[in-house]
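Sharing a structure with you now.
Removed: one protein chain of the complex. Kept in place: all other protein chains.
The block that comes next holds subunit A.
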Amino acid sequence: MSVDADTVRRVAKLSRIALSDEDVPAMQEELNAILGFVEQLSEVDVSSVEPMTSVTPMEMKKRKDGVTDGDKAADIVANAPVSEDNFFMVPKVVE
């Protein structure tokens, strides 16, 4: 499996990573090297193996329904570049 230049641009866009045209060939080569490395795994027949979700046999941890958190709006927006009245403010996302 390998990716072409268009796929590289598309993946970059989906990941919101700025990628100049000069960067594309190098990135394409790197991605293909990684894919080639991972490809080797497909030599192993795993058709009868359950996908592993955890290295220890444990059950999903659950919590009781109860309000134990919140009421810290100022903390929540503390690192926001712009905020007002504890709202996050971002460049307008609709026209």
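To be clear about the criterion, a residue touches a chain if its C-beta (ideal position, glycine included) is under 8 Å from a C-beta of that chain, and two chains touch if they have at least 3 such contacts; residues count from 1.
Methods note: contacts and distances are computed from a predicted model.
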Chain excluded from display, named as in UniProt, from "CxxC motif-containing protein", "Aspartyl/glutamyl-tRNA(Asn/Gln) amidotransferase subunit B", "Electron transfer flavoprotein subunit alpha" or "Cell shape-determining protein MreC": "Aspartyl/glutamyl-tRNA(Asn/Gln) amidotransferase subunit B"
Contact partner of the left-out chain, one of A:A18, A:V49 or A:V67: A:V67
Residues belonging to subunit A that touch the chain removed from view: 10, 14, 16, 53-54, 58-73, 75-77, 82, 84-95
